[in-house]
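The other protein chains are all here in position, but one chain of the complex has been omitted.
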Amino acid sequence: MTQAGLYTLAASALAGIGVYGLIVRRHLLRRILALNLLGNAVFLLLVALARRHPGYVDPVPHAMVLTGIVVAVSATALALVLARRYYAETGLRHLPEDEG
Amino acid sequence: MTVAEWLSVGALALGAAFFFTGTVGLLRFPGTFARLHALTKADNLGLGCVALGLALQADSAWVAAKLALVWGVALVAATVSAHLIARYTLRERGGTGRAPP
Partner (left out) sequence: MIDRAFDLLLIGGMLGLAVQVVASRALFRSVVLFIALGLLMAVVWARLAAPDLALAEAAIGAGLTGALLLAAYRALQPAGEAGDAEPAALPRRWALVAAVLSGALVAAIGWAVLGLEPPAASAGREALARLGESGVKSPITAVLLSFRAVDTLAEVVVLFAAFLGARVVAEPLGRAGPGPRPDPAGGEPVLMPLLLRVTVPMGVLVAGYLLWSGGHQPGGAFQAGAVLAALGVLLRLTGRLQPVAETSPAERLALVGGIVLFSAIGLAGAGMASAVLAYPEGWAYTLILLIETGLTLAIALPLTLLFSGSAGLRWRGR
């Protein structure tokens, strides 16, 4: 198997783990962690596929992932502020529709 | 292989051995202080050996200088974080009332 193929498989496993965590765990912080795992899986897929060309590495996916890393950290920061405010208002660390 | 390459391989192997020892200590020792003791000493030396091993293979003196800088910065970071963790743990336990700075 090529290196690109190997890391593509790793990306799919990471995506599976992320989706599982997103569904099973209900603590808001854990959900944010799982979402970040899913994001990392997508980045890994893009960068692995950038390696598939013979003779050169595609710079376009790299630029997209670089942008994506900064967008991911801004989204995470906003999600964390929302979770903290939600906890301060309600005393809950999970969403009400997840109860029962 | 040249003498420099043999020395480089030796330093890298020694560094890996230090990292291994430090990690075993981190996992097996009881308590925060003993773990810190294992981790900081062994890993700092291990990183030094790895940096030395890589510097021996470096193409230019600049690369070797950068590797030395990496080691120096890591030493400062490890020292300060070990100090802060130990200080915090001492305070948590009530230690000496107030941990001396």
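Chains here go by letter, A and B, matching the order in which they are written, and residues are numbered from 1 within each.
One rule holds for everything that comes next: contacts are C-beta pairs under 8 Å (C-beta built on N, C-alpha and C of every residue); 3 or more make two chains touch, one makes a residue touch a chain.
This structure is a prediction, so every number in the text was calculated from the model and none was measured.
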{"item": "Those residues of chain A which, in the complete complex, touch the missing chain", "value": "2-21, 23-30, 32-34, 36-37, 40-45, 47-54, 56-67, 69-78, 80-85, 87-88, 93-94, 98-100"}
{"item": "For chain B, the residues touching the chain missing from this view", "value": "73, 76-77, 79-80, 83-84, 87, 101"}
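Assume only the chains that are shown with their structure count from here on.
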{"item": "Between chain A and chain B, centroid-to-centroid distance (C-alpha), Å", "value": "31"}
